[in-house]
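Worksheet: one structure, shown below.
A single protein chain has been omitted from the complex, and every remaining protein chain is retained in its original position.
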Amino acid sequence: MGVRSLVAILALTIALIAVLGSQPQWAVFMPGLLEGTRITVMVALLGSALAVVAGLAAGLARLYAPTPIRWVASTYVEVFRGTSALVQLFWLFFVLPQFGLSLEPFTVAVLGLGLNVGAYGSEVVRGAIQAVPRGQWEASTALNITRPQMLRRIILPQAFVAMVPPWGNLFIELLKSTALVSLITLGDLAFRAQQMNQTTMRTIPIFTLVLLIYLAISLVITIGMRSLEGRLGKGLARGRGAR
Amino acid sequence: METETLWDWSYVAEILPILAGAAVVTIEATLIGFALAAVIGLVLAILRFAVPALSWPVAALVEFIRSTPLLIQIFFLFFVFPEFGIVLDAFTAGVLALGLHYGAYCSEVYRAGLEAVPRGQWEAAIALNLGQTTTFRDIILPQALPPIVPALGNYLVALFKETPLLSAIAVLELMQTAKILGSETFRYNEPITLVGLFFLAMSLVSAAAIRLVERYLKRRVAR
Partner (left out) sequence: MTMPMVRFDKVTKRYGPLTVLDQLDLDVARGEKVAIIGPSGSGKTTVLRMIMTLERIDDGVIYVEGEPLTHMTRNGRLVPADARHIRQVRAKIGMVFQHFNLFPHMTALANCTEAPMTVLRLKRKEAEERAGDLLAMVGLADKRGHYPSQLSGGQQQRVAIARALAMRPKVMLFDEVTSALDPELVGEVLNVIRKLGAEHDLTMLMVTHQMGFAKEFADRVCFFYQGRIAEQGSPSELFGAPKNDRTRQFLRAVLEAG
């Protein structure tokens, strides 16, 4: 689906939110939901930033670092992929204090989600680097380019372009996972929704608006990543000519 | 002030039976949820394939479900049904939400698996005048299955790891039980860590199992 169609659907979604949100019966929920949206977006942005850093570090470490560091990276990846985000959030929120480290719910949220998605991200990084055709390595060797320069100028730039779509999917997963932070008392969109639902029992208006808001943010992420892919891939046509 | 030990083995022994009981609930939710997901996914995929008019609405529904959080969908189903007079218990609502959410993912798996079979296979079947059913059963499906089964397996594992979300509507699965134990004794370390280790162990085991299945299927088709 082209970027233009996605933008159209985004516009429609936002319009729908605006129309429904101005209905007299529904408008009362909007301020609270928008405040919750702010928290959700903050957690998503910071969590994504951490995920990229962690994913790059772990992915590169698993490929090129000396054995002890590689082992640490692999353990990190297996543990965070093998347990779910909620378990990790609860562990950070309930268990860390027993070791003397009490973190703010917001910090727990960013840390937990960032490390969780970062673990999946490291696999994306690894896969993308390994997918760069062998011929690129060989041509660089033939030109006597050193290993670090090869990685920096030839291999990684190509790997980055290949990484963008899977990272886009991971960012959307992270966005969806932000709903979990409502369960560690952080006042995000899901928290506000549950709260309002408990007091007013007006499930349909509340959750319809909430689902539309998540959909809108999701679309923004997808559109952003597609545009990034387009700009980075300049010259690297899909289904390239040279092999 | 009593000295707090970080890990109390006698406490572990105490809570292990309780957690084991909760594990049964977790596994039940996983299996029923996934059975639902596999069926719903198949229905959605067939609808998309067989009824062209439904192609776009079904695609939109699938995208909508995949783009919004499972937690919200769980809340939605749990709280919306009573408005229509149907009261679902938490377990049913939770399993239904899991089935619907992962059904959307499964429908994509079926679709991708079928589309991966080269057009030429369909055309060769037509040229040989094989009927629709024979084509599907003997030619297409055996070639579509090898990528489908491991992908479904991965979603089974993913679904399993998301069962803790059911704790949000108080289903007595592992996470909820661990939280209750923790709040009763103020010792969260053992229950939550044990739950984490359980999921980790199951995750590693099932990942290995899926790889075995993948290899077995690849060999069968290669012959």
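A and B label the chains in the order they appear, each numbered from 1.
Basically, contacts are C-beta pairs under 8 Å (C-beta built on N, C-alpha and C of every residue); 3 or more make two chains touch, one makes a residue touch a chain.
Keep in mind that this is a model prediction, so the values were computed, not measured.
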{"item": "For the chain not depicted, the shown chains it touches", "value": "A"}
{"item": "Option from A:S74, A:Q136 or A:T208 whose C-beta touches the chain left out", "value": "A:Q136"}
{"item": "Selected residue (touches chain absent from view) among A:T146, A:T185 or A:T200", "value": "A:T146"}
{"item": "Interface with the unshown chain - residue positions in chain A", "value": "133, 135-136, 138-139, 141-146, 149, 153-154, 157-158, 161, 234-237, 240-243"}
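The criterion applied here is as follows: only the chains that are shown with their structure count from here on.
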{"item": "Footprint of chain B on chain A - complex, ascending", "value": "78-79, 81-84, 86-88, 90-91, 94-95, 98-99, 172, 175-180, 182-183, 190, 193-194, 197, 201, 203-204, 207, 210-211, 214-215, 218-219"}
{"item": "Complex contact set, residues of chain B against chain A", "value": "4, 6, 64, 67-72, 75-76, 79-80, 83, 161-162, 164-165, 167-168, 175, 178-179, 182, 187-189, 192-193, 195-196, 199-200, 203-204"}
